[in-house]
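A single protein chain has been omitted from the complex, and every remaining protein chain is retained in its original position.
Each chain carries a letter (A and B) given by its place in the written order, and its residues are counted from 1.
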Amino acid sequence: MTEPAVHVDALLKVFDVPEREAGLLAATKGLVRRKTRAVRAVDEISFSIEPGEVVGFLGPNGAGKTTTLKMLSGLLYPSGGEALVLGHVPSKRQRAFLSRITLVMGNRNQLQWDLPALDSYELNRAIYRIPREQFGAMRDELVELLDIGDLVRKPVRNLSLGERMKAEIVGALLHRPQVLFLDEPTIGLDVTMQKRIRAFVADYNARYGATVLLTSHYMADVEALCKRVVVIHHGRILYDGPLTGLADQFAAYKTIGVALENGNADLSQYGEVIHREGDWITLRVPKADTSSVTARLLTEEQVLDLNVEDPPIEDVIELVFAQEKPE
Amino acid sequence: MNALRVTWLFFKLGVLNEMQYRVNFFISVFQAAIALVTGLVVLALVYSHTQELNGWSQSELLCVLGIQILMGGIIRTAIQPNMTRLIEDVQEGKLDYALTKPGDAQILVSVREVRIWQVVDIVSGVVVVLVGLSRISTDVGPLDAAAFAAAMLFGAVLIYCFWLVIATVAFWVVNMWHAVELFDGVFQTGRWPIGIYPPWLRVGVTFLVPIAFAVTVPAEALTSRLDWQTLLLAAVFAVVFFAVTRWFWRFGLRRYSGASA
Partner (left out) sequence: MTVAPQSAPVREAGRVRSMVDLYLTTMRTAVAQQFQYRTANYFYMFGMIAEPVIYLVVWTTIADQQGGSVNGLTAGYFAAYYIVWTLVRNMNIVFGAPFWEHRIREGELNRDLLRPVLPLHYDIAYFAGWKVVVIVLWIPLAIGLSLVFDPSLSPNPQQIAAFGIAIWGAYLIRTMFQESLGMLCFWTTRGAAVFDLWMTLELLLSGRLVPLPLMPDWVQELSRFLPFQWAFYFPIETLVGDYSNMALVRGLLVQLLWILIGLAIFRVAWRFAIRRYSAVGG
């Protein structure tokens, strides 16, 4: 068995957050003695990622996703526990480590603003010490894959948000990193662009066997790319497994949509009515009861149309996030 | 008069706003102290090699330094913040907010910003002037004091007009940031008697950037070397320049609002 690309064991990050009350008196007192509160942003999480996996990190704001990514990329020291990426301790920030990873953040610029992206790529070539032939080939390949062609000759500030994101991604991958940390890469982009970038990431992963850690708010990103998701909330991992199993664990129900002859019928005996629109009623029933409820509806009511669906992932996630912080 | 009341209201608002940033006070004091020490060191250095500069003794030049700091304080408290904000608003298209408020736009854009902590400069300038005066042999009579006050007023008005013209140019030439840096540099010429400058520079800092009127003329009043022709010239120049500035401002405003020039 090969060594995992990312290995995290009881990783802990505690921040001392100053507590500040309103008011003049509190502010003056605050000048002399500062009260702080220890916040466990990442609370002893453990997981392992094999080379070549594409893993999605899901969690609401403040869940600890970005903090985890920062610890894995070496920007933050852990307060406890251990993290290993490609066999390196990230916080040591060794050259061999930094040359094999990349962190792409959705709304941050890594390219020079006033110059064409090509010039920034040259700079990256020099920084990562990429041999010229290899650099040229990689750059051309990436430009073609992302279909940005001549845009790399225009000053970055003249590009639209989507075009800029593509150019950023090219820049981030020139040194052919083996681990990609993608922090909200499709944020603020239109649907076509999002699809494009998802397709690209999948392609890159297939070609180079790179390991990808992706955080996103968009379920579509996760559904399209990640077979495995890690759900983080309040600094703890709530779920780590296949995407399909998520619903099973947290939302063991299905939704039944039914159109009746009699639109005003009261269906509460069959299950939880969650939506009514015209003649269409949506019911939520426990998974185990799905077939029996369906059968009863068909026999006992005048049904014009009926369909059975898995709960939308967004709803599942909402349920997961709505869980209160365990004390 | 409504204009005065509006002015006072905005000034008060500006002060209240600034009062929130107490740290700025300490920083202002610190910076004022440093600027003062530097100025005094230079003065001491110069006078360690000579007795008088262009006819001005060390104590007299101390007064000049004080007036320059004092005037600089007035500029940085009340004039510059408004003008830089005006330039910024024009650049970012935010001027419309000011224009849709009732009242004269010129008054509004001229008084809404106040850097109250720069008052520290005014205070330190006054102190320096007083120290300098105490060491001059000749006393300051009531006539001189009145002339000084008048000269300061004309000087401040002229600097205000100069700044407003620069800011109005921003309607056409959007990028005026460099003007700010240039002004600070040129304002330093006020520390020394303008007599020492080559003629072309002398004319420049008198009529182009009215530093001579802002600093030297009041200093001359205080050290009893002002002749009434110069004061009269300052008064006339101030009135004329104010009128011209007002006209230019309204011209620029009409242009900005899309009316034909």
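Throughout what follows, a contact is a pair of C-beta atoms (placed from the backbone, for glycine too) under 8 Å apart; a residue touches a chain by one contact, two chains touch by 3 or more.
These numbers were taken from a predicted model, which means no experiment stands behind them.
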| item | value |
| --- | --- |
| Sole contact to the chain not displayed, among A:46, A:134 or A:244 | A:134 |
| Among B:50, B:100 or B:134, residue touching the chain not depicted | B:50 |
| Interface with the undisplayed chain - residues on subunit A | 2, 5, 15-16, 51-52, 67, 70, 73-77, 91, 93, 95-96, 98-103, 105, 108, 110, 112, 114-115, 119-120, 122-123, 125-131, 134, 175-176, 178, 207-210 |
| Touch residues of subunit B, complete complex, unshown partner | 23, 27, 30-31, 34, 37-38, 41-42, 45-46, 48-50, 53-54, 178, 181-182, 184-186, 188-189, 191-192, 196-198, 201 |
